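In this view, the complex is presented without one of its protein chains, the others remaining in place.
Then we have chain A:
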Amino acid sequence: MWNRRKHLLLSSLSLLRHISSTSHLPRLHPLKPSPLLSPSNSFLPPVDSQLRNNLLLELPLRGFPRNLSSSNSCSFCWNCGVVGPTSGVFLACGSCGAVQPVDASVDYFQIFGMKKIYEIEEGDLEGIYKDWQKKLHPDLVHSKSEKEKGFAAEQSARVIDAYRTLKNPLSRALYLLKLEQIHVDEEKTVSDPDLLMEMMEMREAVEEAKDTQSLNEIQSKVKKKLDSWSKSFKEAFNKQDFGSAVNCTQRMKYYERALEEITKKL
């Protein structure tokens, strides 16, 4: 089923390339199979020619092929052939329940049906996550084919990744920047004395804290700073001021490290 679909798409694309270069071709009859297609696809059974022609009608005769990878109208279930949903993501078939292979062009926000913004409803994440796992978890497919077990493993791992990334504010911020193709140089060193002095003193304070009470005080101070920089990130990102946005994530990273150390000590 999968190979047949690939052949269909490939033949449609090669037809388009041919048509866009030769404008004098007669208009294709909707019901008769195209003479250009039949030589290369004579091995396909007759029932598919109708499907093929329907596809042809949808594709424009001139210009670029439609973006097939992210368009849901061209997604079919590999198991039962039912067309995927026109809105929302296609992770499991609504008709037969078969888990679908991972589509890397679907981003984490789409999986959770949320807008690509920083200020998402964090409370909704867990519910949606659990709903997905009820359909995708590998334990549910232990009696299915190896192929489907593979899809379930990858798909549920992706949903877990998406959940973790979106739940934590810093990773969500970094993911948003990644989607905007903002490349952050991982190896860059900074020497801003004020920033580093503050972080150094903060870490030293954590190290020297003698009891739970002082640790808790430091923890609440750091959390406040993290929140305020988190708000600054939101504003910078919404204004598309990506330079400041990256700056904010760097500070947030330092505060998060400090909070990790505090948690370890507590």
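To be clear about the criterion, a contact is a pair of C-beta atoms (placed from the backbone, for glycine too) under 8 Å apart; a residue touches a chain by one contact, two chains touch by 3 or more; residues count from 1.
Everything that follows uses one rule, which is that contacts and distances are computed from a predicted model.
Novice: Which of the following is the UniProt-recorded protein name of the chain this complex doesn't show: "Chloroplast stem-loop binding protein of 41 kDa b, chloroplastic", "Iron-sulfur cluster assembly protein", "DNA-directed RNA polymerases I and III subunit RPAC1" or "Triggering receptor expressed on myeloid cells 1"?
Specialist: The UniProt record for the chain left out of view names it "Iron-sulfur cluster assembly protein".
Novice: Among A:Ser143, A:Thr189 or A:Gln213, single out the residue that touches the unshown chain.
Specialist: The one listed residue touching the chain not shown is A:Thr189.
Novice: Considering the entire assembly, which residues of chain A contact the chain that has been omitted?
Specialist: Touch set of chain A with respect to the missing chain: 184-193, 195-197, 199-200, 203-204, 250, 253-254, 256-257, 264.
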